[in-house]
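Okay, structure first, notes after.
Complex shown without one protein chain; remaining protein chains in place.
As written, the chain order gives the labels A and B, with residue 1 at the start of each chain.
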Amino acid sequence: MRNRRRTLLRILIVVEALALALAFGRTRAAPDLTVPIGEIFSEATSFAEEHGVFRAYDGDGRLLGWAASGSESGYGGPMLLVAGIDTLGRVAGVKLVEQRETPIFWRMARAPEYFKALVDTPYDEIDYDYGEVIGVTGATISSGAIVASIRESVAQVAGEAFDVNLPLPARPFEFGLLEIAILILLIAGVTAQKVTGPTRQRIRWASQVAGLIVIGFWKDSPITLAKLAALMSGFFPDPRNSLAIYLLIAGFVVTSIAWGRNIYCLYACPFGAAQRCVGLIAGKGLKLPPWSVRLMGHVRNLIVFAAIFMAFLTLQPALSSYEPFAALFSLHGSTLQWLLLFIVLVASLAIREPWCNFFCPMRSVEILLQDIRRVFRKPSQAKSHD
Amino acid sequence: MQIFNSGFFWFAEGILFCVMVLGMRAVARDRSIPLTWWKWLAFGVWVLLAGFTVAFVGTSVGEGEPTAAVRGGLMFGFVAIVAAVVLWRVWMIGAPSRTTEKVAES
Partner (left out) sequence: MSDSDGGNGLDRREFLKISGVASAVVGGTGLGLFGYAAGKDPQTYLGWQNEEGASEIVDHGKYEVDKPTYEKVGPTSRPDARVENIFSRRGRFMRQYRRMQTGAEMEDEVLAAYYEDHPEDLELDRLMMEEIYPKLRADMEKYGEQYLLAVAWSDAMFAVGPDRVDGPPDVADFPRPDRMGRVPEKARMKDPARTSELIKKVAHECGSTLVGIARLNPDWVYKHPLQGRGFENPDDELAIPEHWEFAVVVGTPMSWDPMYANPNYGTSSDAYARSRVIATRVAAFIKALGYPARTHIPGNSYDLMVPPIAIDAGMGEQGRHGVMITPELGCNIRPAVITTSLPMQTDKPIDFGVQDFCRYCKVCAENCPSGAIPFGDKEEVRGYRRYKIDTSKCVNFWNSNLGSMGCRICIAVCPYTRKANWLHKLALKLSANDPTGVSERALTGMHKALYEGPDPQDYYIPSLGGKNASYRKPPWWLRTEDFIDLG
């Protein structure tokens, strides 16, 4: 009973600290859009807003043009940008006001050049083919968000200033091989709960290897701290193009709470699979003394807590991700992430699941969910986890 | 640095490699590990791989690419370590397990 109360206290402290951080992050004032609009129309001295569309006037009260903001969810949350259209109906400028993408994306993205190239283009002739213009392969969500935000703001101005209805393109649900594969893996995980022994092991191996190939090397889209923290900050990516992450996180959360162990980690996580494959090469691993595992678990929990705390405080979830997944699956990473990847993979030759035990943020989240489950279940039903 | 471009360097490397082979053979004898051509082939491949890793790091440092040296060293180093484990397991094929070693030797 006392144990239960302690768990509850721990949960409350963690959740409340995070909620405070998030609340603080969220209280920051919305950016003043007249600043970027003033940069677009450098002669503007006054602005008037109607239906979300700003008019910019110069000192003599002459109308210089219109501007509106557009906001679309990228990888780490919504970005906010402003597009200005001059009185001739040509783009006067585009300014990025807020963004939450990874530094590596901006390093490769050609966004500044794209914005420059748009200037003086008639508002109805803008080239929205982002693959060409922004040019970061494999970052379609981030690139797409830039383009969609511009489209949104231009459409607003067109409607308000020129009475032209620029239809936003219909965005269909993207339900591809990745989503099908994830569904199959989750179903395999659920099915495996119904069987025991070698059959379950066989299902697990098959689905993990499939996850390694599809979610890992092919699509490089495992759950990351960035994606999870973005969701928890209330930045919901458009489900039409990010269905995969919803499926994975739903599978993770639901089974963690329902069963205590979750099917994502066991049946879908590509990094866990990579670790197991490496472990298989070496054969039987060492078993670490339980106290050391527990100690390292606490250290990991602290790291993860700090990372999420910072993600909430700064509202920059993408910066909190320390996982070396991309280094393994698409060779993107900082030298530190390479080092972490090396240490984890070499360690997994000797010990079981070093990433999950010592580093993985999802394990910490899983433990939190397990704690919640234990607290809210009748004591007699609650099974203790190790 | 001149010595590394000379024939003598490779001659010495060759001798060291032969000594390595002799050492491996002695270890195999002591442990009654049966030796086959494919074990030696695996050994040769591993030596190339490990040698590549070390030479890659050296070359990258030498040409002024420290980041490449570190990241490449980690990347290829991991592959070499895994390969070493695989090599060890390949070598142990057909070897008597530790407990029965003494019996097998007699």
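Quick notes
Note that contacts are C-beta pairs under 8 Å (C-beta built on N, C-alpha and C of every residue); 3 or more make two chains touch, one makes a residue touch a chain.
Owing to the predicted nature of the structure, the values given are computational and were not obtained by experimental measurement.
Contact with the chain not shown here comes from a single listed residue; of A:R10, A:R261 or A:H332, that residue is A:H332.
Within the entire complex, the positions of subunit A that touch the omitted partner chain are 106-108, 110, 112-113, 117, 120, 132, 135, 137, 327, 330-333, 338. For subunit B, the residues touching the chain absent from view are 7, 29, 55-56, 59-60, 63-65, 67-68, 71-72, 75.
Definition applied: only the chains that are shown with their structure count from here on.
Interface of subunit A with subunit B (complex): residues 278, 281-283, 335, 338-339, 341-342, 345-346, 349. On subunit B, the positions that touch subunit A within their shared complex are 67, 70-71, 74-75, 77-78, 81-82, 85-86, 89.
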